[in-house]
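Shown here: the complex without one of its protein chains, the others still in place.
Chain IDs A, B, C, D and E follow the sequence of writing; residue 1 opens each chain.
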Amino acid sequence: MSRPSYDPPLHAVREVVARALAEDLGPLGDLTASLVHASRTAVADVVARSAGVLAGTRCATEVFVQLDPEVRVDWLLADGEAVVRGAKVGRVEGPMRTLLTGERSALNFLCHLSGVATLTRRFVDAAGPNAQVWDTRKTLPGLRALEKAAVRAGGGVNHRGSLSDLVLVKDNHLGGISIGAAVELAHAQWPGRGVEVECDRRDQVVEALDAGAELVLLDNMTPDEVRSCVALVRERARGRVLVEVSGGVTLDTVAAYADAGADLISSSAITQSAPALDLGLDFVPGGS
Amino acid sequence: MSRPSYDPPLHAVREVVARALAEDLGPLGDLTASLVHASRTAVADVVARSAGVLAGTRCATEVFVQLDPEVRVDWLLADGEAVVRGAKVGRVEGPMRTLLTGERSALNFLCHLSGVATLTRRFVDAAGPNAQVWDTRKTLPGLRALEKAAVRAGGGVNHRGSLSDLVLVKDNHLGGISIGAAVELAHAQWPGRGVEVECDRRDQVVEALDAGAELVLLDNMTPDEVRSCVALVRERARGRVLVEVSGGVTLDTVAAYADAGADLISSSAITQSAPALDLGLDFVPGGS
Amino acid sequence: MSRPSYDPPLHAVREVVARALAEDLGPLGDLTASLVHASRTAVADVVARSAGVLAGTRCATEVFVQLDPEVRVDWLLADGEAVVRGAKVGRVEGPMRTLLTGERSALNFLCHLSGVATLTRRFVDAAGPNAQVWDTRKTLPGLRALEKAAVRAGGGVNHRGSLSDLVLVKDNHLGGISIGAAVELAHAQWPGRGVEVECDRRDQVVEALDAGAELVLLDNMTPDEVRSCVALVRERARGRVLVEVSGGVTLDTVAAYADAGADLISSSAITQSAPALDLGLDFVPGGS
Amino acid sequence: MSRPSYDPPLHAVREVVARALAEDLGPLGDLTASLVHASRTAVADVVARSAGVLAGTRCATEVFVQLDPEVRVDWLLADGEAVVRGAKVGRVEGPMRTLLTGERSALNFLCHLSGVATLTRRFVDAAGPNAQVWDTRKTLPGLRALEKAAVRAGGGVNHRGSLSDLVLVKDNHLGGISIGAAVELAHAQWPGRGVEVECDRRDQVVEALDAGAELVLLDNMTPDEVRSCVALVRERARGRVLVEVSGGVTLDTVAAYADAGADLISSSAITQSAPALDLGLDFVPGGS
Amino acid sequence: MSRPSYDPPLHAVREVVARALAEDLGPLGDLTASLVHASRTAVADVVARSAGVLAGTRCATEVFVQLDPEVRVDWLLADGEAVVRGAKVGRVEGPMRTLLTGERSALNFLCHLSGVATLTRRFVDAAGPNAQVWDTRKTLPGLRALEKAAVRAGGGVNHRGSLSDLVLVKDNHLGGISIGAAVELAHAQWPGRGVEVECDRRDQVVEALDAGAELVLLDNMTPDEVRSCVALVRERARGRVLVEVSGGVTLDTVAAYADAGADLISSSAITQSAPALDLGLDFVPGGS
Partner (left out) sequence: MSRPSYDPPLHAVREVVARALAEDLGPLGDLTASLVHASRTAVADVVARSAGVLAGTRCATEVFVQLDPEVRVDWLLADGEAVVRGAKVGRVEGPMRTLLTGERSALNFLCHLSGVATLTRRFVDAAGPNAQVWDTRKTLPGLRALEKAAVRAGGGVNHRGSLSDLVLVKDNHLGGISIGAAVELAHAQWPGRGVEVECDRRDQVVEALDAGAELVLLDNMTPDEVRSCVALVRERARGRVLVEVSGGVTLDTVAAYADAGADLISSSAITQSAPALDLGLDFVPGGS
């Protein structure tokens, strides 16, 4: 399939997993696992305890493999696939101690990232086919590459990965200069980059369009205001201009904004406030 | 005051902030900030856009200071304090560009950690004075020290920091050995550590108490079952034994568990599913 | 001035300088500096031994400060300024040993980055005012943020900072799909990003324009071919489309390409093959 | 066997070995190994040149594997096993250059960690079966996880892994508050953690017991004083209380303290002052 | 062959490659590669587009392997071998996306390091068999181990790897003490190290020889001056003394300095100002 990978880059996964293990194992390792006989092996299923969208399998695999390269991890479902409650998602086999020690770190990745993918999917479904759901830079520190990949797994698309991607002109960037001057400067300084202008009012939209902005961000507008601005954009833009809506968008209102003609509806909730998806590890009786 | 610090250790803050900045600035830095004249300075207030409990100020300060040691950050409120909607929380002064560039990273820390503190406080308030709210190891990878500090800021207490803190015996640790044997082994291997036993049933509680466990974890029990087990513990324990309740605890049910006599009620939601608290940066007009 | 900073982000500088010092000091530190009496202080001028454009001062300062926070570094010229042969660029004061120990590491940054800025400036001057000089991803591993800043100091502009910035479709990305299909897919997957298409032939330019590409890269064409394609773009493009020229561009040919109407002329030489600018440290007699 | 692993966590080993190699190879690598023909292979035995207890094999293996994944390392003995003088402990096979280059780094781990295990074993043997030998936080910076594992290999048990494990109240923690108040505060702040109180005098022991401390540390007492305090503890403690003895414990006095009834005898010497165990690499003639 | 390895140590390669990938992939990974169907595989040849000397193959391999351990990289030529224009140097096979994503990072290593090797070889050939070409500490920050290996691949030899290798006394190290005193001090402080003295004048050479310096560095002298000093050294030195020439050495003058009898001719250009060697990746049609 020709679509962006739902996996974060492997080098990023390696680094964040190493840090997670250092954090969770501490200087003594897993005190409790030492109660288990070292020779015991086990098989455990990764099971969804509620329904949602899977993400983070590459991280979960890496957790076990960094603990012990001999552990075998197989996935029955892939990132981006829907999971129903009770579904077996994957299987882990190896030394019982290693499975117990890695369990929580692996699940921390899976539950958080699947939570992001799941909430994204809900926004995507609510928005319908005419608008795309866009993420933001409101991600958890150190986890951006992972959360952005989970957004993709949920069906969303990625806005800026960092401050060096696009130009997004907000009110505070304008200190005595006009929107028009700012857009012109941005095009001169950063040729080829999309330049987006945050607009609170209709006249700002006009100004942004006249200046040749590639994107218009309608902030905190009602669906009706959005509809009106979209009409303006379609009529007045000299080329292809995308309209983003942000601010106060919820699962209840996203459809109205999509109907209003927005191309992109951005949500900080999908990365910043997504509840964890409940996934667990069920050890298979007699599994070793 | 003689209470644990609500700040994570400074060395941990430095490291996670450096990582966050690397992630957010990218190889070119902030494209949009370059539209602002380099000599402009600004003053901005950190303002709460909804009510909650503050946490993460040390991280937010560090973000600006790592970008430019000349930036001045002052806090009107401290971690652990309640903020009302609209409250000014702190003030940042320095080059306009630096304030714009650091804004999102600083807020990402503040909003997430204040979200953790806020949800913790709600559990603490709901639980009342007789039970403590305990966190878990279900934290976001790479952010444990920060989230644990935010839990403290919210009035909660910290369960294990890592797998090398306490012994917590779950079902899967027992493979042919009894609870009694496991507790004995744990005491022998890790003297001085609290040994906690997860119990689904009353007879397991008896076994754990007889074995001398210091903590009993009642998992997925109703408040009535908890009450009955607490009575058993109080009557039968040979020393001081703490009772933890976990599983299915919500803001609605936490009071009932506290009433049932639990010493500690643990919640994974406070770290894993806390929605961000909405805080923003308001630039002060004419502030430079 | 409203222009991008010529300094790389401070956190990036700190990290790369720490690595450079670890590399250069080794486990024993500076063997030779120990011949100097520990109490001697010194003053040394950073002097240009040939003419060029300055870059890398932030890195050079950081080298000395990491060795000893008491060293004082002052710059008479700033990054982006022209230096003539023999010009005093800056001054360093502090313990003689520290100055000797840091000298080479500081100069390694200054000489390489000033070399990048200098060669960039030569291309910029040769190109004239109608075309901008664009860098590439052909940078030295680990030094991208620094080299991109040096390009800006030289008057060039930055193309992609990383693979996650823009979409740049080359021949190898097309495996059975048309340019049109690729551009459409790119716009759908990465909304708001500029999409650039590498074209070797005139018909590819047509295809790219029809598909709505924001940038056209003319690779390995003669100035005449470029002129013809530029005319095509100006006539046929539905919006603002930028034309980049790359491949075989030298100081001798860059003016011809600029005359041919290219908006952007990219050069890998400015980062990958820039000779070091010769700068040195002259100790001031009786300077302590 | 149901005992804690004698290996440090693999992720910790990877990191410390990478650092050791960076330190030992320098920017040019092994100057001397280049005298050897690149195609020569070799076999070498790890041989004990004095008797002791083995530890650090996981680190030694990692040294060679990081240099060249093709090197094969086999161990005839495992961490925790006694080695006699002259015993073959393991075997390394691979390119002669790699074996020569890794030799010292591998032995540095083996000799130091086996030294720790060996001295621990001597204390354990001297203490006899009635008291356990406890380590301390007096470890060498950066090597804690490795040294704690070596202590376990020597038959000792691990005291605190870090400051976030247990509460250990010393004189200096009490500034105007009583032992009783401190213990109560500790239990409230850090539920489930063992609370230990350092006591120099008999009345402090009483106070600690009355406050419900889980552990009593008798510091710098004679065996007779210890015996008397142990009796006090056994008689007065409301639950299971462990008695630790520290200060001035040597191989000569450890038995007397064990006889006096201490549960745990802690020694900083086993990590901080353990002489290296002499192990070497013997190249097998004609071994390639 | 008994010669130093042309490869930098593997641990150094791993670290610098991980950094290069983090730098180039950014938080979103390769936007453009996602246009390619994930199941496509490809074969690509590494081809020389100009003649030179190969270096950096270990780094290039590591780039692809870190992205995806399944990629297969084979080299037809080894570091240190001459490549002609159009020569196939190696072959990469694996997922098309991975090949596209890793292409630039792998080539950045190959082109820079082969550039260093190529320019080194030109100096070596120009110098002839009687003098060796020596590198300097004028390397690019973070790349020293790699560039020093490339110099070896080019036939040069390595001067100091770091400040803790040799003693090299320059003018500025002498503040009131004579060359003789400095050399004596150096021998006392750092026994076994070679001590080199930078000389601008004939009388300094005499002083250095009398003091027992192992190396004499003739700085900025004409070939005739060098010849005269070499004669002095051969006549007066009490043991084996090497003569290094530095300053103003170019491809045009190196032969004259070699003829003048210098043992070692050092060049900063070979590391600091070597233009990249042009190598590219040619995808093999129907290669998957």
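The definition used in the following text is that a contact is a pair of C-beta atoms (placed from the backbone, for glycine too) under 8 Å apart; a residue touches a chain by one contact, two chains touch by 3 or more.
Here the structure is a predicted model, which is why all the values come from computation and not from measurement.
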- Message: Considering all chains of the complex, which shown ones does the missing chain contact?
- Response: A, B, C, D, E
- Of the residues D:D7, D:D30, D:D135 or D:D263, which one touches the chain left out of the display? D:D30
- Among B:N158, B:S246 or B:Q272, choose the residue that contacts the chain missing from this document, as touch is defined above. B:N158
- Omitted-chain contact residue, chosen from D:K138, D:R202, D:R227 or D:R240: D:K138
- Message: For the chain not shown, which residue from D:L10, D:L54, D:V73 or D:M96 touches it across the whole complex?
- Response: D:M96
- Task: Extract the touching residues of chain C with respect to the undisplayed chain.
- Result: 18, 21-22, 25-29, 31, 34-39, 66-68, 97
- Message: Contact with the hidden chain only, please: which chain A residues?
- Response: 23, 26-27
- Query: List the chain E residues touching the unshown chain?
  - Reply: 2-4, 132, 134, 157-159, 161-162, 164-166, 177, 185, 189-194, 196, 212, 214-215, 238-240, 242, 244, 263-264
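Simple rule for what comes next: only the chains that are shown with their structure count from here on.
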- Task: Please give the intersection of the contact partners of chain A with those of chain E.
- Result: B, C, D
- Query: If we look at chain B and chain D, which chains touch each of them?
  - Reply: A, C, E
- Query: What is the distance in Å between the mean C-alpha positions of chain B and chain C?
  - Reply: 43
- Task: Take the average of all CA coordinates in chain A, do the same for chain B, and state the distance between these two points in whole angstrom.
- Result: 22
- Mark out which residues of chain A touch at least two other chains, giving numbers and ranges. 2-4, 25-29, 31, 34-37, 144-145, 158, 161-162, 164-166, 177, 185, 189-190, 193
- Overall pattern in which the protein chains touch one another (line/ring/star/complete/other): complete
